[in-house]
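A single structure is presented below for examination.
With one protein chain removed, the remaining protein chains of the complex are shown where they sit.
Right, chain A next:
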């Protein structure tokens, strides 16, 4: 029997000098589960996601992935675990093209004797494919990302995650800077990730998106986890009251095995 939990982090703490960004957070993600991670500005959401992506190290705490004790000591480790991240700042190099960004750090190469060369045409073709799959309209994969709109940049970042995701995708405010139309398209992209049974951690301030996309809501306040509740037991008002502190705390014991709402909806149909 495989364990239902993909990732389990226990008592994560992170301090930046005197600032305690995380004060002992327990956080778990089941296979195929989508978690909405919410909280006010500075609550520690990005810090938690950066720890899961290996971009920063926790001051203390332990992690299990796929039933094994691990330390995500670098982004390289996260990548080997199949964890992909769309960072809040999108993590794009403005001086590189769309295709170059999508393949950055994972360029495809061809060996010629002792030398290796980039497979430029191949990478362009695959970048075009994944962008088409997300139905985004980027003029050319050979265009520099500097000239793209917010939505297009977002799409490039998401396409990058789509191409490499294996187990989990971390999305830090993927729709923060987007218009209505672009938000819809980004949400469709997230649904495609969900449809492949990949776990998603979605940071957002957009309540309809929280209610619509997630299986569980985790609420952070000043570095602590104050809410951890299946979305089906919540409404937007309850989430907001946890964010603001109007309601002190609501942690539901984890229900195992996890069953996705979408899977249930599918079973009913």
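The criterion applied here is as follows: a residue touches a chain if its C-beta (ideal position, glycine included) is under 8 Å from a C-beta of that chain, and two chains touch if they have at least 3 such contacts; residues count from 1.
We adopt the following convention: contacts and distances are computed from a predicted model.
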Omitted chain (choose from "Acetolactate synthase", "Monosaccharide ABC transporter membrane protein, CUT2 family", "Isoquinoline 1-oxidoreductase, beta subunit" or "1,2-phenylacetyl-CoA epoxidase subunit A") - UniProt protein name: "Monosaccharide ABC transporter membrane protein, CUT2 family"
Candidates A:19, A:71, A:104 or A:233 - the one touching the absent chain: A:104
Selected from A:79, A:126, A:162 or A:216 as touching the chain missing from the view: A:79
Selected residue (touches chain absent from view) among A:57, A:88, A:144 or A:241: A:144
Residue, one of A:116, A:135 or A:244, that touches the chain absent here: A:116
In chain A, positions touching the absent partner: 53, 55, 74-76, 79, 85, 87, 91-97, 99-100, 104-107, 109, 115-118, 120, 124, 137, 139-140, 142-144, 146-148
